[in-house]
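Following: one structure in structure tokens, then a few remarks.
Note that this complex is displayed minus one protein chain, with the remaining chains in position.
And then chain A:
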Amino acid sequence: MSTRLPTFGDMKAQELKGLLLDKRLLGGGVLFAALALYPGLTMNAYHTRLLAWIMCFAIAALGFNIVLGYTGLLSFGHAAFFGTGMYTVVIAMESAGITDLIVLLVLAMLAAGVVGAVIGALSVKTHEIYFALLTLALAQLLYVLAARDVGGLTRGTDGIGLSRPDFLGIPISEAPAHIYLMGFYYHVILVCLFATIAVLWLVLRSPFGLTLKMIRENETRAEMSGVPILRYRLYSMVLSAMIVGLAGALYAVVVGHVTPEYLDWTMSGEIVFMALLGGIGTFLGPIIGASGFIILQEVALGVTTYWHFTMGLVLFVVVLTLREKGIWGGAKALVDDLNERRDDS
């Protein structure tokens, strides 16, 4: 008994788990390669753009889910971090003349982190609906500041168009738009998505991740275990904000135009929507949710002008039937179920 293995089972379980992990790594590798080759093989600019778009929002939904799925706080203010990421890039390029993509992305994450720290510090003491409303209100404040052009940096509701950043001193921005996207920028987003997945996978399985789950599951106990819960809620907000800020920064270059709409509450709502759709109770759910949302939006927009209504209906059905499992968790449960039945017979 004293040599019990980390997975808390016998040796076979341990090996099995190792295999499973490898299978997941393998699956991830294959997916990465397929996604990386897609633009070059198909030369389909529309699909590439759509995929870039999806990946940006997948990063945002993953980042958002740290707060909702792990710490158990429903934020309705994540547009603030997404928008901050976007505005940081465009303002740093326009006003400070910074053109290097890496620098811009780092700046955007830092700026979003700072906004996350401020909004977090003001809101982590509250709970549930109050937390949702407070984060919403604080984010909305940022929207108003940007829309009214307070400080003269945002040019109000017209927004600011931005040019393409360079990379490590290579004047890649001079390439034509579709080549820039299909040959370079799309791959930057892809790498960022997989890096985010890897980092979050690790972090959420660390003592830090366990601490967030402790807070979600039982705050009283967490505190009575010696955890400063407010501080950890704040940490989770900052981490979440930085990742959502990265998503915003990446997205800014894809759309090429930054307006206050990205700071608006509807943007926060869309991020919440994606996470719920894919499943907040699962690690990869938010990615599925972001993909589903954007594809659905494309389809619904094409066939009906009532796309908001259509989307609402879909979310309603998914949440009602699958709850926190979402599409991804629901599908996994279904596969498990089928496997069990096959084993039984």
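By our rule, a residue touches a chain if its C-beta (ideal position, glycine included) is under 8 Å from a C-beta of that chain, and two chains touch if they have at least 3 such contacts; residues count from 1.
Criterion: contacts and distances are computed from a predicted model.
S.K.: Mind telling me which option in "Branched chain amino acid ABC transporter ATP-binding protein", "SUF system NifU family Fe-S cluster assembly protein", "cysteine desulfurase" or "ATPases involved in chromosome partitioning" is what UniProt lists for the chain we can't see?
M.R.: Missing chain, per its UniProt entry: "Branched chain amino acid ABC transporter ATP-binding protein".
S.K.: For the chain not shown, which residue from A:Met182, A:Met214, A:Ile243 or A:Ala275 touches it across the whole complex?
M.R.: Answering carefully, the residue with contact to the hidden chain is A:Met214.
S.K.: One chain is left out of this view; which of A:Glu94, A:Asp149, A:Glu223 or A:Glu298 touches it in the full complex?
M.R.: Missing-chain contact among the listed residues: A:Glu223.
S.K.: Quick one: which of A:Ser206, A:Thr304 or A:Asn339 touches the chain that's been left out?
M.R.: Checking the options A:Ser206, A:Thr304 or A:Asn339, the one contacting the hidden chain is A:Ser206.
S.K.: Which chain A residues touch the hidden chain?
M.R.: Looking at chain A, the ones touching the missing chain are residues 1-2, 4, 6-9, 202-203, 205-211, 213-214, 217-218, 220-229, 232, 235.
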